[in-house]
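Supplied in structure tokens, the structure appears directly below.
Every protein chain of the complex appears in place save one, which is left out.
Moving on to chain A:
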Amino acid sequence: MAPTLAVFKLASCDGCQLTLLDCEDELLALAGEVDITHFLEASSAVAPGPYDLSLVEGSVTTAEDAERIRAIRAASRHLVTIGACATAGGIQALRNFADVDEYRRVVYAHPEYVATLATSTPVSAHVDVDFELRGCPIDRRQLIEVITAFLAGRKPDVPDHSVCFECKRRGTVCVTVAHGTPCLGPVTHAGCGALCPAYHRGCFGCFGPSGSVNLPALIPLLRRDGLDEDAVERFLHTFNAAAFDKIDKE
């Protein structure tokens, strides 16, 4: 029997699970190696668990999803979170620093119709997670590596060093050193291939904090390069706000 693969979605934009469908060259080959038994975005054939590998996109923002993620965990031999929402709460975790009732009133004419938790939390805050794949969105090559590794029973080769390493490897001139461009590369987890500096902009932290982060060293550089205190806070408070905030407070 081929191993079974499932894909689930919580609060998210669909972009990380779309990344699996964006593996145009590998998709049919993958479908020959695994049995994709639950992937609502792609198939109306849905089989119950257990699943050998479950990929989970999205963060937990409702009481129902908090229950659902427990059921998914119970049905999954390995559970891998894909993307910044599932791994760090995503951009919707900006509510964690605000008054969610006020948010509800701003967006909805009848806030009483809308059920939501006060926080957006990563899957790991609710259940054990076997591996967390970073990124907003995840990188296609890393996704293939993670699936391959779990099928082979080995650890994924996904280094946790910073984006700076990827710029050096790519031969990209440092945008901060050469142009004084504010860049989160020194504190951001590698994985995108250092895209932004190659497009002449500073990294904006899609992949969240790297394995060793030194914010007190970085923040004066951001200030020197023209960001005021509010702008520094906004820079760190986007797709991985909760993860950077946790490090800032440590």
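As a working rule, a residue touches a chain if its C-beta (ideal position, glycine included) is under 8 Å from a C-beta of that chain, and two chains touch if they have at least 3 such contacts; residues count from 1.
Convention: contacts and distances are computed from a predicted model.
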### Task
If you had to name the missing chain as UniProt does, which of "Pup--protein ligase", "ABC transporter ATP-binding protein", "Dehydrogenase" or "Iron complex transport system permease protein" would it be?
"Dehydrogenase"
#### Entry: Given A:A31, A:A74, A:V173 or A:A217, the one touching the chain that is not displayed
A:A31
### Query
Considering the entire assembly, which residues of chain A contact the chain that has been omitted?
9-19, 21-22, 24-25, 27-28, 31, 36, 39-46, 61-62, 64-65, 90-92, 94-95, 98, 100, 102-104, 106-110, 113-114, 116, 136-137, 192, 195-196, 198-201, 204, 206, 231, 234, 238-239
